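With one protein chain withheld, the remaining protein chains of the complex are depicted in position.
Chain naming follows the written order as A and B, and within any one chain the residues start at number 1.
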Amino acid sequence: METEVLILGGGPSGLAAAYEVASRGHGVMIVDEAWALGGQLRQQTQIIDPIPAPFTGLRGFQLAETLVERLKEFPVEYLLKHEFIGLFADGSAGVSGGEKILRISAKCFVVATGAAESARHFPGWTLPGVMTIGAAQILINRERIYPGKTGLVVGSSDMALEITRQMHDVGINVIGVVEPTSQILAKDGKIVSSLQETGIPVLLQTEVVAVSGSGKVETVLLSSGNKPGVETDCQVDFVCIDGGRHPILEPFSIMNCPLRYEKELGGWLPSYNGKLQSTNSGIFVAGQAAGVTCQAGVVLTGAIAGINAVDYLENGTAEARESCKQVYWDELKRIESTQTPEVWQARMSHMG
Amino acid sequence: MSREYETVIIGGGVIGSGIAYHLSESKSDGILVIDKNFPLSGSSGSTQAWVWVHTKTPSWYGEFSMYSSELYGYLHRKIGDIEFIRTGGICPFFSENEREHAKSLAESQAQVGIEIQVLDRDEVLAREPALSDKVLGATYSRIDGNVNPMRLVEQYMKAAKINGVTYEYYNKVTDIEKKQGSFLVTTEKGLFTCKNLVLSAGVWTHEVGKMLGLDIPVHPVRGQVMITEPLAPFMKYTLDGLRQASNGEVLIGYSREEAGFDRSTSLDFIGSTANFALALVPDLAKAKIVRSFSGLRVMPKDEFPILGPIPGIENLYIAAMHSGITLSPLAGTLISELITEGETSIPIERYSITRFA
Partner (left out) sequence: MDKSTIVCRCEEITVEDIASAVSQGAETFDDVKRLTRCGMGLCQAKTCRIVISELIAEMKAKSAADISVPRLRMPLRPVPIGVLAANTASGSFVRSTLAEAEPDEGQEK
């Protein structure tokens, strides 16, 4: 198989990149191992804000649907339920659909494989009933399965508090959110106050000592920095861990893209320049793979990577594309530098 | 910290650590091993790790490998568990004209004491039922087996340290000079001096030799191996190209590629190795491959070990070889004999570097 731009990952950033390429008349193929497009947006029910026009006011899954819908008028090729597993010696991608390995050659790649959640570790974290906060969200909003009746959330990022609120809304009893540091990590005031309305307490300077139970979670043992030496038992049947997220590195590793550490972008990630282009020149990076950021950052980096891929195909840029990129960069700067200034700064320093 | 040593060993892979351990058994003072990384980062951590003898030819090389493999029986008692298992080795064949070849191999190896049976189809399938029923026969020898290379190097290092050996990790040797009977070994972290110097830097031995003005004919040959998820034990023997490790994983692969120091893997290799695996053991079709790795074979120009003193520079020794897992106990024993006694218990002239002159 052959295409001009092969996009690995059909989440919001891959979809945004595809639009920029396809709407300029170039061939695009999207490979995703999931059975549906939309990536991690598919289970997000909150209204995405901030987000640039024309996407304002949409809930996460609606944003995903809109990004998919936009592509319908173009001849984009999709390979769903296909895993990207590696490269052949001639640089073409190997993709497995479960029966054989397809070989896809492309003029360039956009890698939009997203981020993964980091775990937190304490004795008992491998017991059934301990899961990442994102996994709980998938269960509830996508599979309509509740992770349990009574739970505890460990970690207080925007995402954790948002999902805690969603758990409360479907009737799950969350006994509290524990945060080891001395302040709530969430930055979005609306999310924090929306959690406060539920009455779910946020216990600061509190750590999980251990989780125990026979064959599944039954008890969590907490210790509080305010009361040294005192440990409290809580009866729960599930525990959600918010350990932050980090860019998925495997695709870059096997594509021989150099990596760099940038704490505020989620740790190690591929090096890239101002075109979101890896040092390995035919590879562009988009979305959470290019650094953990907000949804607006995901969509905008996808769009910018897409236009740069077009420049790459056409061996140079055009005025219209340059000004379009400028609009996206301005938006990205506006949103990232106000929402999460440290992310914007890290991105600038990363691009060198 | 003392910077003067009796013996410095450059490279702490299976060969360097094997030498350090054996030498420390007879001579406990003044041994230093220097490695530019942590050992196992080189060839010894990316290997199939068969302890393999029966197809090693000519027979003098088979005999040499046999002596080393026999030392394994004692080694694990001395340095601790290295997961060595003498499984027996099977080389299946799939064409009739290979039977004659197998018979002449059996005859020639018998002259040096390596016992090989040429099995017919039923015999080989009775021994290893997982083999493809297209097999026509096989050579079989009790002598072959395999070991866990990570445990092997770890236990060599631990035992050597207990015997007083010092290790310098993450310290690269950058220059060597010989002055008034001592070697001056310059590293990234300073200068060391010693009386005896051993070059066991694997595929980098060529580069290290250049520091002494030597042209040591060793170069890297890439080998890729792929590994399955752990499977219930179903294979008893070490098959030519494929074995099941004690944790249930099956290691598959037997490639030799000229690719310099490039250690990447590729799907081309994985695909053709998958075919190879199915031709040998069809039941593997459903087994999942979870990873692959690639390592550099330490390949002397004529493929035989380079072992012994380096004439012209007193107290300088070299040990660079392919099949270093199989050969490490013997290489370690022989180099330590040379250093402590000046002679070896079996002749090693054949392996001298002078043969390339």
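In this section, a residue touches a chain if its C-beta (ideal position, glycine included) is under 8 Å from a C-beta of that chain, and two chains touch if they have at least 3 such contacts.
Fair warning: this is a prediction, and the values are worked out from it, not measured in the lab.
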Which of B:S68, B:T273 or B:S336 touches the missing chain? It is B:T273
Among B:S17, B:T55, B:T187 or B:T333, exactly one should touch the missing chain; which is it?
B:T55
Of the residues A:A116, A:C234 or A:C324, I need the one that contacts the missing chain.
A:A116
Looking beyond the chains shown, say which of A:H26, A:R42, A:R165 or A:H246 touches the absent one.
A:H246
With the missing chain put back, which residues of subunit A would touch it? List them for me.
33, 83-87, 94, 96, 98-103, 116, 118-119, 121-123, 125-126, 210, 246, 249-251, 253-254, 259, 261, 263, 267-268
Applying the definition given at the start, please give the residues of subunit B touching the unseen chain.
37-38, 40-41, 45, 52, 55-60, 91-93, 98, 101-102, 104-105, 107-109, 111, 139, 150, 154, 157-158, 167, 169-170, 228-229, 240-241, 254-255, 265-279, 284-293
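Throughout what follows, only the chains that are shown with their structure count from here on.
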In their complex, what parts of subunit A are in touch with subunit B?
85-89, 94, 101, 254, 256
Seen from subunit B, its contact residues with subunit A in the complex are 264-268, 270-271
